[in-house]
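Only a single protein chain was left out; the remaining protein chains are all shown in position.
After this line comes chain A, so read on.
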């Protein structure tokens, strides 16, 4: 059976959920071979094996943290040469897309980014993408070289599928470009204790209607009652009420959770681009004419300062 390379996104050995989702998709095409790089690479093996990795290629070096993107491209290229895979799958993070693109160019392949589904096909893997602010769905494939495909979080379920997960050291020679862009400082994000926005099963977002940074507390309280991540519309972020890292929309994060709750968000195209593929959409807005109501499964026309706290209370009561 053909092997499929899966690039592992991990933090010091803790594998992030989108990588486990990639393993589910990789198993539809062939046998997953994972590539884990940098500090803690070896510690990823157990989780990867449990979810279907037949092999885990690892390489630890300071370059992965000290220089931007290129060392990882060098390593993935080395893995591609060693394995000759049927496809290379990479999580669709900002960095993942850059790594995938440079790899594709080097190995003479095409690249598809932001797939939301992946199936085996007669002429190679077929990727589903959501385009034009999610108003269209396309089916595409790579027609030259080894398909390099990046996949968005929440595109597949995480499935247990125990496999050998044999750890092998990957031999990597860094290119002349590897040390081109130096990382001179790094400030980790402060943890909020909430799930990662793009990975969360539930996202609770606030927009212009929240009307002030201090009022985001009621959005956060609702999120916490559901174990959800907090998002914000561009209007709320531009107003300085919530950090840009939480922005949902065309120039922020694109999310596809099981449940999306939009509070005081009108639903401009900019925002819809980032949340329209959510499974269930709920909105609370004062304006009955707000375009967000065209998308919802359930909408409440009302003042979010009344409805949101009442909803939070009710959820807490029901959860006991």
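Basically, a contact is a pair of C-beta atoms (placed from the backbone, for glycine too) under 8 Å apart; a residue touches a chain by one contact, two chains touch by 3 or more; residues count from 1.
The rule we apply is simple: contacts and distances are computed from a predicted model.
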Which of "Menaquinol:cytochrome c reductase cytochrome b subunit", "Aldehyde dehydrogenase", "Glycerol-3-phosphate ABC transporter permease" or "Electron transfer flavoprotein subunit beta" matches, in UniProt, the chain that is not displayed: "Electron transfer flavoprotein subunit beta"
Residue of A:142, A:156 or A:172 in touch with the missing chain, whole complex considered: A:142
Residue touching the undisplayed chain, where the options are A:5, A:23, A:118 or A:134: A:134
Contact with the hidden chain (one of A:46, A:239 or A:301): A:301
In chain A, positions touching the absent partner: 11, 68-70, 73, 93-95, 97-98, 100-102, 104-106, 109-114, 126, 130-145, 177, 180-189, 196, 198, 202, 226, 244-245, 250-251, 258-259, 269-270, 273, 276, 280-282, 284, 288, 293-303, 306-315, 318-319
